[in-house]
Every structure is written in structure tokens, then in C-alpha cells.
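All protein chains but one are shown in place.
Every chain is named by a letter (A and B) in the order it is written, and numbering of its residues begins at 1.
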Amino acid sequence: MNWTWFHRLGSPPHIYRIAGTLTPWFAWPAGLLIAAALYGGLVLAPPDYQQGEGFRILYVHAPSAWLAVMIYGVMASAAAVGLIWRMKVAHAVAASCAGVGAWFTAVSLLTGMLWGKPMWGTYWVWDPRLTAQLILLFLYLGYMGLRAGIDDLGRADKASAVLAIVGVVNIPIIRYSVEWWNSIHQAPSVMKMDRPSMPFDMLAPLLMMLLGFTLYFAAVMLVRLRAEILRRERTASWIREVLR
Amino acid sequence: MTPRQRRITLVVGILAGVSLAGVLALNAFRENVMFFFDPSQVAAGDAPIEKRFRLGGMVRPGTVDREAGSLDMSFVVTDFKHDVRVVYTGVVPDLFRENQGVVAHGRLGSNGVFVADEILAKHDENYMPPEVAKAIKEKHGGVMPVNPDIRAAPQTGT
Partner (left out) sequence: MTEFFAMGGYAVFLWPAYLVTLIAIVANVLIARRAHDGAKQEARRRFDLEDEGSTT
């Protein structure tokens, strides 16, 4: 099998340029979608029959939780590609994911606490879903700490990639915790095989938020990736060209 | 085996090993991972009756009994197979309602009554505006079905 196309894809100057071109194409739609979804979620969507206006926390909690899990998937996949094909750019992608993922895992935990207090009656319980999400935060922090603690870039890449891949087992645990065990957390409303569990005017802002957050992540990750590539390719002559 | 194939094997091996360890660990701690036990598990003796544990289920309609002038209350938690009566003193969360999910933390007395010191409400994944909920309830004789088809409900302008 011929892998030259794959290795060309991994060429740092190539990726650096592509990332720069793509960023605005993700950033602008993300901004528009999130703004529209804010209006739809806070103003247009009707209140819930049980939770009243309080259910609107869903529009920031669910997208953050989705990013937390989705970014981990991207990070672990990139780490695996980096490990298997010895592709430095893939390791750079994984490294660019971790910070954003940790931020949004924290946001999902905080917004969940603020939602849990009025509805469940508590900010926090050691529930399987909540605990698994907290472990996800520690995985991100551990990944970043491991990278920061190893000076040799090649070894940092390898060690952190193994940690990222090991942590993947937590992802199905988060997703299915509410089905495998009795949990206080409700089952998914949208990410399931069945029809969504809400009417269109509540669902539309949520779907726009989910897509908006995903595109937002892509934009932010690409900017971080460019920084990461510049740092790694310290002496490469192509940097002189692009900085002119 | 080429070096690349060896690295693929390594990655797959790590994943398989950790997954296996995870499955075994979660199976071993299955009971500890259970956030709550339902009335059937209590009736079958699966719940740790000698210790504090969480009891979860639905609040059976018509069983909520509030003592006038105090925060004392009692209600029946059901999973529609078995019932457990719960007594509690204190404030309940907003979503504590008849026919809604509830998780009570406390101890099971020798008389079969569960003495709770913490009440949490559990809600399901269904969201809908009040008018739609009302229409669905009317269609099902005043009770919200377990898995309501929200699209089938009569659409109301918002």
C-alpha cells in the first residue's frame, strides 16, 4: 500500500497553511449558529412542563458535555495516528485538543451543578455519570501534566499518546452510565437511536448549539495547532517563508 | 511484521487490555456503582439493608402525606412491582412530584419503612411545553406515559 499521500498530509508547512485557510470558515458559521441558538433557546423555545424556564440550562450544558466527549475522541484518535504512523502533526493535533477539552469538561460539570441544584436538589452526588465526567477532566489534566513534565518532545508525544488511548475506555462509560446503572442523570434526549425527546421548537436551538460548538472547537483547535507547529518546527526554513 | 504493523498491534493491545480490565472492574463493583436501588431490589434483599443506601423509583400518586404545620412528610416509592413507604423531614426539591422519579437517601427500618434524610428528584429526558404535556396527559387518561411520543401530540402555537 502506498502511503505517500498520507505523509504529505502530515507535512507541517502544508498543514500550517491549510489550518490558516480553514479557520475563518469554521469560526464565522460557529459564531452565527451560537448567536442564533442563543436567541432560539432563551427566547423562542417554550418553557418545559416540568422544569419551566430552568430547562434552558440545557442549551449550554448539553453542547459543553458533547464537546468534552467529542474532543477526547479526536484527541485519542490523533494520538493513535501519531503513534502508529510516527506522524508529528497528529501528535500536534492531539496536544492542541487537550486544553479546549479540559475547559469544556469543566463547563459541563459547572453548568450541570447549577442545573442539578434547583431540579434534583443537590449540586453534586457521586453518581456514575457525574463521576465518569469528573474522571474525564482528570484525564485531560493528566494528559497536559504529562506533556508538560517531559522535556523531550518525542517522548512526551509517545507517553501522552498512550495515556490518551488508555483513557478512551472512559468514553463509553460516560455515554452508557445512565443505561447500565441506576443513575440520577436522565438518559440522552438527542444522541440516541430513537426519535428525539423534545418538540421541534425546543430541539432546533439545541441542534444549532451542538453544531455551533463543534465548529467553534474546530476553529480554536486549528489556531492552537498552528502555534504548536511553529513551536515544534523551530529551525525549519519554511517558517521564514510563511512569516514574511 | 513491519514496524508500523507492530505499533498498530501495540495500540490495539493497549485498548483491548484496558477495556478488559475496565469490564472486569466494573462487574466486580457493580453493586457499589449502583447509585440507587429500586423497590424490587429492596424486596429481593439485594439492597444493603444494614447500611445507609439510596432508594429510587416513582412517587406513587395519592400517597404524598404532609403533616400540617411541620416539615414531616411521607410517601410511597414504587417501581410498579413493589412499594416502599418513605418518611422524611425537610424541604423537597422543585421537581418532587407525584408520578415523578425520586431518590431517597437513608436507612430501611425493621418495620419496612424507609427513613430518609435526603430527597433528590430525578427527571426524565423528555422536554415539552406545558400545553403539549397537558394534551398528552388528557389522551392517556390524566397520566404522563413512560415514553410519550411528543411529535404525535397536537401542535400548539408558541
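The criterion applied here is as follows: a residue touches a chain if its C-beta (ideal position, glycine included) is under 8 Å from a C-beta of that chain, and two chains touch if they have at least 3 such contacts.
What you see is a predicted model, and the numbers here were worked out from it, not measured in a lab.
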The chain left out touches which of the shown chains?
A
Any idea which of A:G52, A:G73, A:G149 or A:P172 touches the chain not displayed?
A:G52
Given A:I15, A:L33 or A:V60, the residue that touches the chain left out of view is A:V60
Note that chain A touches the chain not displayed via residues 34, 42-43, 47, 52-54, 56-57, 60-61, 64, 99-100, 103-104, 106-107, 110-111, 114-115, 117-118, 216, 220-221, 223-224, 226-228, 230-231, 234-235, 239-240, 243
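Basically, only the chains that are shown with their structure count from here on.
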Provide the C-alpha centroid distance between chain A and chain B, rounded to the nearest whole angstrom.
28
The residues of chain B that touch chain A in their complex are 4, 7-8, 10-11, 14-15, 18-19, 22, 26, 30, 33-38, 56, 92-97, 100, 103, 118-134, 149-151, 153, 155, 158
Can you list the chain A residues touching chain B in their complex?
44-51, 54-55, 58, 80, 83-86, 118-122, 125-128, 162, 165-166, 168-169, 173, 180-184, 186-189, 195, 197-199, 201-202
